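Attaching a single structure in structure tokens format; questions to follow.
With one protein chain withheld, the remaining protein chains of the complex are depicted in position.
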Amino acid sequence: MLDWWLPENVSTYGQEIDWLFHLIYYITGATFVLVFVTMLAFIVMYRDRPGRRARYTHGNTPLEIAWTIVPALILVILTFLSVPAWSKIKMHVPPTDFDVNVTAKQFNWQVGYPGSDKVFLDEMHVPVNKVVRVHLRSQDVIHSFFVPQFRMKQDAVPGREIVQWFEVMKPGKYEWPCAELCGFGHSGMRGWIYVHTPEEYAQWAAENLEGKGKK
Amino acid sequence: MRRALGAVLAAAVVAGVLLFVQRPGPVDAQGGGTVEVTVTYNGAPVVEKLKVNKDTEKCGTEAVIEKVVVGSNKGLANAVVSVPSAKGAPRMAKVTVDQHGCKFVPHVTAMMPGELDLKNSDDILHNIHTYSTANPSINKAQPKFKKLMMEKFEKPEIIKLTCDVHSWMLGWVAVLPTPFFAVTDAGGAAKIESVPAGKQTVEVWHETLGKQTKEVDVKAGQVAKVSFEMKK
Partner (left out) sequence: MSVTSASAHAHVEHAGHHELGFIRTYVFSTDHKMIARQFLFLGLLMMILGGLLALVVRWELAWPETPVPGLGRILTETGGILEPSQYNMAFTMHATIMIFFVIMPILAGAFGNFCIPLMIGARDMAFPFLNMLSFWVAALAGVLMLAGFFVPGGHAAAGWTSYAPLSAVPEYTGVNWGQNLWCISLFVLGISSMMGAINYITTIINMRAPGMKLFRMPLVVWSLFITAILLLLALPVLTSGVAMLLFDRTLGTSWFKPSGGGEPLLWQHLFWYFGHPEVYILILPAMGIASEILPVFCRKPIFGYHAMAFSMIAIAFLSWVVYGHHMFVSGMNPALGMAFTVTTMIIAVPSAIKTFNWLGTLWGARIQFTVPMLNALAFVSMFVIGGLSGIFMASTPVDIYIQDTYFIVAHIHYVVFGGSIFGAFAAIYYWFPKMFGRMTNTVLGHLHFWPTFVFFNLTFFPMHIIGVGGQMRRIYNPMQYEFLQHQQHWNVFITVSALLLGLGQIPFVINFFWSLFAGKKAPLNPWNANTLEWTASSPPPHLNWGPTLPTVYRGPYEYSSPESRDDWLPQTAPPVTAAGARRH
């Protein structure tokens, strides 16, 4: 039920994130139902009634061991399942020739392309099905590059450059908010990422980026 | 009795002398002359265009940032001319800067130390963010329901005015120590009236092209013409 609310995913690694999200959702959902049904059952079954005496027990060691090991195993498995996706998304950038520079500031995204002096405010144009390497900087405070439909988020920290990547599978216009409190203009700080077909992108680049030919 | 009278007389004399000394200088129309300034620039106008993606209903889809505005006859607009050497009574007129169409209107405002009215006639969130050294800098949001804000600038200085929500917005507030100033119009002309007679220094300042000064001899009731040619 919860996952009906996820925005449509259009990025490659977003699929792995969504898969993990669903897995955890089912595991926690099942646990939730199990615990709540048990609790409600106990509350009803073991409510105080005259003539009853409570069961005098201090615990059950085998049970204790069981309910330590089972959750631990489940959690360890979840950890192992999470590692490959994290490594892929945050620790390795696939080889690509498409770079974009993004410098965040209060309260805009400043976008630039290598080889061009032009600065775009709050808009980025990229081709579909291409690994886009983002060089993320900030010129004042911490902002956060968040594109819900790419399942992408990375804080932009002043004083350093952080390299991130994404690859989008569907052309479209995607909303790009800032996700880290950056001042009174944080609410409303938002850009647009336009994902074009290769032909559309080539046309946009020719019109807008001096000196940048077809990509 | 005599001593009292003497004291009163002495006080009257002292007061009289003080009054004479403090008497306001010849500011009124009879005393001064007019300085007409022409500012020109031989180069090309510098205008940057930027595509706007925020608040497009008010800001439009394109912002125009005019760094150097050149009008007819090579006239340079938005230059502040002043006569810093001349002293006079402060101007009373209220100075206002409006954030309209996601632009600071006027682009350059000149004022004496005192209060500045900041209007937000757009129906969106704007921001007053000033960059200054002598005056404390201001960084305040001006949301759409706060149509008027007032800020004080007490020290003479050229202050940069920006809006962080719309980062192409740029304005300037020149806080001047003298009431004798004007901002050049589209043709590069500015007229300052009632300047005290005598040798005065006329200064021009432009946001991109910098400062220049010239000496001018102001004669009462006459027009003194000064022209500046700004260079890069």
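Here the chain labels run A and B in written order, and each chain numbers its own residues starting at 1.
In this section, a contact is a pair of C-beta atoms (placed from the backbone, for glycine too) under 8 Å apart; a residue touches a chain by one contact, two chains touch by 3 or more.
The structure displayed is predicted, hence computed values, not measured ones.
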Chain not shown: contacting residue from B:42, B:137 or B:201: B:137
For chain A, the residues touching the chain missing from this view: 2-3, 5-7, 13, 16-17, 20-21, 24-25, 27-28, 31-32, 35-36, 38-39, 42-43, 46-49, 52-60, 63-64, 67-68, 71-72, 75-76, 78-79, 81-83, 85-87, 89-91, 106, 140-142, 144, 146, 148-149, 151-160, 162, 175, 177-188, 190
Touch residues of chain B, complete complex, unshown partner: 125, 137-141, 143-146
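The working rule: only the chains that are shown with their structure count from here on.
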List of chain A residues in touch with chain B within their complex: 105-108, 110, 119-123, 183-185, 188, 190-192
Of chain B, residues touching chain A in the complex: 50-54, 125, 127, 141, 164-165, 167-168
